[in-house]
Every structure is written in structure tokens, then in C-alpha cells.
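Only a single protein chain was left out; the remaining protein chains are all shown in position.
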Amino acid sequence: MAADEPRPCEHLAIDGAIRDDARARLRSIRGHVDGILRMLDRDDVYCVDALKQIKAVNGALAKTGDLILRGHLKHHVTTAHERGDEDAIVAELMDVLKYR
Amino acid sequence: MAADEPRPCEHLAIDGAIRDDARARLRSIRGHVDGILRMLDRDDVYCVDALKQIKAVNGALAKTGDLILRGHLKHHVTTAHERGDEDAIVAELMDVLKYR
Amino acid sequence: MAADEPRPCEHLAIDGAIRDDARARLRSIRGHVDGILRMLDRDDVYCVDALKQIKAVNGALAKTGDLILRGHLKHHVTTAHERGDEDAIVAELMDVLKYR
Partner (left out) sequence: MAADEPRPCEHLAIDGAIRDDARARLRSIRGHVDGILRMLDRDDVYCVDALKQIKAVNGALAKTGDLILRGHLKHHVTTAHERGDEDAIVAELMDVLKYR
């Protein structure tokens, strides 16, 4: 989205408790990525062990996304008709969700 | 959901034009599945050819789901706060979306 | 892939028992798609009920794909080095698997 296009809901922020939860999860994810980097320092690391770790990080990221998505639906999407920005909010959400 | 639990929005139906579009897509998907079944009648069918067809059906199903999801967001989710069923509508939607 | 390009393993077919299992699953999937089509004949069908059915078909398709993939790995990929077609067989498999 270009910087000067009108953006739906740019005054609508992530709920504080959700933001804290997401930060804690992302710090854990960063630690997990660090762990995979250390694992890959060893020259005998086995492919499937690395793939399992990547899959685990992927699952943790998906849960973080679900947390933010749930908050967005509850706090911003369910009120969009009242604000009158439902077309914009649905369009940008589908853009993030499609084919996930 | 148990049959006698109150359901959010049970009076809220899929929009007619979306329903027609989804039906057309699902008839095409059924035809595609029939095509894979015919392909699998041959005893020399190659695994990767079958996997490609399954992937194509999967993509067509995902697009059909996205179509219905977009309509649900626009017609039912963005108005949930006004109706007062936002908790129920978000819970059931997350149940369908999570980890897609 | 163009019809006259050399194809890896085109003489390698899906194992008979796997083919039978995949056909049974695809017939069930076709029945499930028919069920969604009947559901969509009703003008009061609720979006989330349709999305749940699409998700279920998606899961059934994924299991069918996994079945064929497992057979392909076992019967064709693990023997590719002996046949000398490992580059081709890995390239076409990654093409189907990537971003699944």
C-alpha cells in the first residue's frame, strides 16, 4: 500500500494484552531460530532434525498470527460496519488470509 | 456444536450471488475429482501426475473457501458488534481458520 | 511438461494397493463435494457451515495426497540413484511439494 493512500483503521491498534502476548511468543520464536542456527553450526547435523525444528517454528508463528488475527476480528472487524470501512477492512484482511 | 446450543447468526445465510458462484466452482471441482478417478483407473498412472491433480483441486477448493469467507466477513462479521454476537462469531470463525 | 519431453520414471506407476486406496478416498471426497452442493441448494445455508465442510474435504484430499506421496517416496524416489534419474525426480517432486 503506497504511503499516501488512505488506510483503513490506521488509528486502530493491537490490544495491549495481545501485543504483550505476541511479543513474548516472538521472543521465544527468535530463541528457537537461534537454536536452529547453532544446530546448523555443526557439520553433522541431519536434514530431518533441521526440518523438524523449522516446522516447530512455523507452528509457533502460526499461533502468534492466530492470536493477532483473533484480536483483529474481535476489536476491529466486528465494528467495521459501524465505522463504515467494511470494504477496506475486508479487502486487506483477505489479502493476508488467502491461501495462507 | 451440539444441536440445541444457541448458534450465532443462524439466520444469516450466504449471499445468493456468492452461493451461485460457489456452486459453479464445486461442480467444477467434482468434475476434476472425477477426472482424477478416471486417471487412477489406468494401471500405469504416475504418482506425480496424480499429486499435481490433487494439488490443483486443493487450490480450487481454497479459492471457493476464500470466496465464502470474504462474503462472511463482509456480510456477517463486520456487523457482529451491532448484533451483539461478536464473541460467538469470532470463536467459530477462528475455529475454521486456525492453522488452515 | 510438453508431451515429447523426456519424463522421469514414466514407466513407474502407482502401486496397485495404493491406487485402490486412493480411489476409495476420492470417491468419498466426491460424495462429500456432492453433499456440499446439496447444502448450497438451500438458501438459508450458513457460511461457516460451508467453510467447515470445505475444510473437511481439504483434509481428506491432503490425506489422499500423503498416501500417494508416501508410495512415490518408497517405490520411486528411494531407488532414483540406482536408476540415475535423481535430478529429474527431485525437481518434479519439489515442484509439487513446495509451499504445498
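Annotations
For reference, chains read A, B and C in written order, and residue numbers begin at 1 within each chain.
What we mean here is this: a residue touches a chain if its C-beta (ideal position, glycine included) is under 8 Å from a C-beta of that chain, and two chains touch if they have at least 3 such contacts.
As the structure is a computational prediction, the values presented were derived from the model and not from experiment.
Partners of the chain left out, restricted to shown chains and counted across the full complex, are A, C. Across the entire complex, the residue among C:Arg27, C:Arg42 or C:Lys74 in touch with the chain not shown is C:Lys74.
Panel shows chain C; residues 59, 62, 66, 69-70, 73-74, 77-82, 86-87, 89-90, 93-94, 97-100 of it touch the chain omitted from the view. Residues of chain A that touch the chain left out of the display are 7, 9-14, 16, 19, 22-23, 26-27, 29-30, 33-34, 36-37, 40-41, 43-48, 50-52, 54-55, 57-58, 61-62, 64-65, 68-69, 71-72, 75-76, 92-93, 96, 100.
One rule holds for everything that comes next: only the chains that are shown with their structure count from here on.
Arrangement of the chains shown, judged by which pairs touch: a linear chain-to-chain path with two open ends. With centres taken as mean Cα positions, chain C sits 18 Å from chain B. Separating the CA-averaged centres of chain A and chain C is a span of 29 Å.
A separation of 23 Å divides the Cα centre of chain A from that of chain B. Touching of two or more other chains is recorded for residues 62, 69, 93, 100 of chain B.
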